[in-house]
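Some notes on the structure that comes next.
All protein chains of the complex are present and in place, except for one that has been dropped.
This part shows subunit A:
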């Protein structure tokens, strides 16, 4: 099907993504940061709920996305986990996600996160959707192009601080020093994840389903 969105015939392409905004003034940018979501489930305000399971126990988990920026292969939100410690029946953290695509690779390449390439592949391999990519993904020049139009988006989610008070650094009996390998299904809106932290139990699973919400708020950073 042909959508008349290509303005390419007129020299410099004028993206339909950046319609005009009256400027603050010429002294400041008036370029808009239009919300860009590859699918109806991956946008600010989208909610997910489900479980994180380890060998011994199961915790209820809720995730709410707060911002999605496809140009930066970035999203962020809150992750709320229930029943982790007795003192804190619920704990909420702020997390950021990086999407594997033209900006981030399947290899984590963040020494401070404590993973290795081998460890990365081990974790990715647990997702059935990754298997067809497995051999290609290991190549150094592999670029997961057009990732936003594929059924699965692979991500890493890393928790950074507690919500509401980011200054609380330590909670007895809980830690958010690791990160999640994530496989997000754009068709169903479900999230599968595997938690990784060197000192935690291996391969804890995260399974979330999209929470039905048929409204789409207009939110756009100014």
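As a convention for this text, contacts are C-beta pairs under 8 Å (C-beta built on N, C-alpha and C of every residue); 3 or more make two chains touch, one makes a residue touch a chain; residues count from 1.
Methods note: contacts and distances are computed from a predicted model.
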Of the candidate names "tRNA-splicing endonuclease subunit Sen34", "Calcineurin B homologous protein 3", "AP-3 complex subunit beta" or "Armadillo-type protein", which one corresponds to the UniProt protein name of the undepicted chain? "Armadillo-type protein"
Among A:76, A:129 or A:211, residue touching the chain not depicted: A:76
List the subunit A residues touching the unshown chain? 1-5, 7, 10-12, 14, 16, 19-29, 31, 33, 37-40, 66-67, 71-72, 74, 76-78, 94, 96, 149-151, 160-161, 163-164, 166-167, 186-187, 214-222
